[in-house]
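All protein chains but one are shown in place.
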């Protein structure tokens, strides 16, 4: 597949385009859920090597939540989206008395389309210090949550995955919950889509950087990630726009590969996207991790 | 010309590409100045209707300052760039005892590539309140400077030009000095180029919005603007990348016009660009307006 | 009264302390409303010159909303506080088809305890540009709202009241709704209290600056203000702390007056206070002005 996307649902779409039909995919299980007229979820499970080869994603769960008409829409729709997100997260994170979670906000808070992670984590309820102060081992209403915003390698000089591993060693969480900006093929995804997955994430992927993967193998803790597409990469933009108009597609791909590396393509209302989706995701996480306090 | 750029020097480059040669242009006067091995200025003067037709810019002065190797380079280079900018600004703004200037920072401080104006103005020395408190009519060392960050229409509900006109009426300045993000054709311009001009500016142009023009006709005050390219528009990106590969250029242009409107294309190090260039421009303005204090 | 406070309810408390009793006050009408166990409102109406002399506030309405246990408490309490605020605001602002409001965020977004106004306004739904684009004169679901963050005199060089008057002239609103930080006597008020009033406000009062008053006389439009105490002034702190321990109170007051001017006294969790109360107030305003969209 010639497009770069972090969304499994777009890999499905592209596979369907290629084969000219929709329907069952070998080694992939799909289920659709309709929360209401505006909110839908698609649960994609990559089961085995056949599914991995077709969708080019490691085996595991990929849940996409799609919300229509969010930007500048009804405030109450944001609350419904948070609840739907929490419902889906609960499939992967089960609250219990001793639950301990480290929430990571990847990305650069100084570059708007890369700031989703830091903004979201700053709105998540962090509680671990209270467990320490009150010498408490668990709680019926809320999990023991810590938060970490590691920054980007250009500002820290350190590999982000290394820093996160160190923070995870300190906290020893059951789950590392990572929030990041993603890249999509279709610009329409930017203000409508959230993806949850349990197969790990590569910091900076949305920004075109390919860093050490964060997953259970590298961190030694289970990794759940939540992301929102905030950019499309420039090669995707160009190829997608010009399908059918181009004389020599291969040559074009080479050209783009050499020239498009240092660009970000994003939406003009990206500030509003970051504001709305960081609210939705932080609330969804708070409902999931602190069921006695948020609902 | 099929490319959208705010830089007169790129219009010259495109005209030269079209006609297949460089050199004199009818109705345009050009002069190059070399400050040092890293800093160059090109002074373009559009003299008359012939120049206006060729370069598609209103008659007036367009000064481009090009700085090599600024990002992550020597700190001292930024100081030299500020001084070069001040030298060029002084050609258009003459300090005197009664000089009164309103400095405007256009753009949206919440979207990184659109935040140059607000960041720059927050670093300019504002003095008007001291002139009022001390009941002073003028000063030998510094101008009477006010600063205004009008925000964007999506946040204020007001036409930016209307708000600026109101602020200008309040202050009654000799010069309205506007700082804004610009659009360029060539992404390499993003971390190297500053443009000064005295023909007015259209708020939001860099972001693809076309608002009421700010110039002497609309404001009733002389307008000098200083800008840095921080985005290239997506049509420019696509057309420029694919020159020669496209079957039907006109059809492509139509396609892009319909689909590319809501995108921003910028550089991955845009946070550093904004930080460095807001420092350089604020210092250049401070040197020009407050010669007794900055140098 | 020796304490400086912007809260009418604290003037009532101080008057009660002085006279050694509570109960009816000449020229003042008071009513208490209990929204639920955590949220109470006190509606103080200064009726005439007797009430003005006693409470040292101009005649008009002063509504105090008190919320217990907000910081780090249940998220849902914030939603209830927004609704209570909207109920009280509706007593002073009646939604109708042609309602036009200019919302002003006073203060300095770069100084945390002074940033309530700017943060709140950035979360209010601004709609005026849509009315213009669609050439609409009114709407059944939402008011025509514009937003303005004028900055502080040290950054603009302009008197804040003058700038606001210019913006109000541009928009011609039925109501100018001003959000600002206030000063209280009692530090416990900082994370619990919201005051609404309809008698005007003085920009910068919370920060110890006394600027031109914003009210119907100076602006030519009705002014409603919403504020939260975020600072106590240092003289208040000292006098309040040391009641009874001081040898010569008058001398102390003189001392403080000369030395305490340039200080801010605030709470260590002021960042959380600004975050929570800007959410509550913005939502309360959105519910009041856009009843068809928020609820």
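By written order: A, B and C. Residues from 1 in each chain.
Simple rule for what comes next: a residue touches a chain if its C-beta (ideal position, glycine included) is under 8 Å from a C-beta of that chain, and two chains touch if they have at least 3 such contacts.
As the structure is a prediction and not an experimental result, all values here were calculated from the model.
Asker: Can you tell me which of C:38, C:126 or C:270 touches the chain that was removed from the display?
Answerer: Of these options, the touching residue for the absent chain is C:270.
Asker: Which residue, A:82, A:146, A:191 or A:267, contacts the hidden chain when the whole complex is considered?
Answerer: A:146
Asker: For the full complex, which residue in C:5, C:64, C:82 or C:108 touches the chain that was left out?
Answerer: Selected residue, touching the omitted chain: C:108.
Asker: In the full complex, which bits of subunit C touch the chain not displayed? Write them out.
Answerer: 108, 110-112, 154, 187, 207-208, 234, 237-238, 241-242, 245-248, 251-252, 255-256, 259-260, 262-271
Asker: Could you list which residues of subunit A touch the chain missing from the display?
Answerer: Residues in contact with the chain left out: 122, 126-129, 132, 144-149, 151, 153-159, 162-163, 166-167, 169-171.
Asker: Applying the definition given at the start, please give the residues of subunit B touching the unseen chain.
Answerer: 72, 74-76, 125, 283, 286, 293-295
Definition applied: only the chains that are shown with their structure count from here on.
Asker: Given that subunit A and subunit C are copies of one sequence and touch, is their interface built from the same residue numbers on both sides (over half shared) or different ones?
Answerer: Both copies touch with mostly the same residues.
Asker: For subunit A and subunit C, what's the span in angstrom between their mean Cα positions?
Answerer: About 39 Å, centre to centre.
Asker: Give the residues of subunit C that touch two or more other chains, as numbers and ranges in rising order.
Answerer: Expected reply: no residues.
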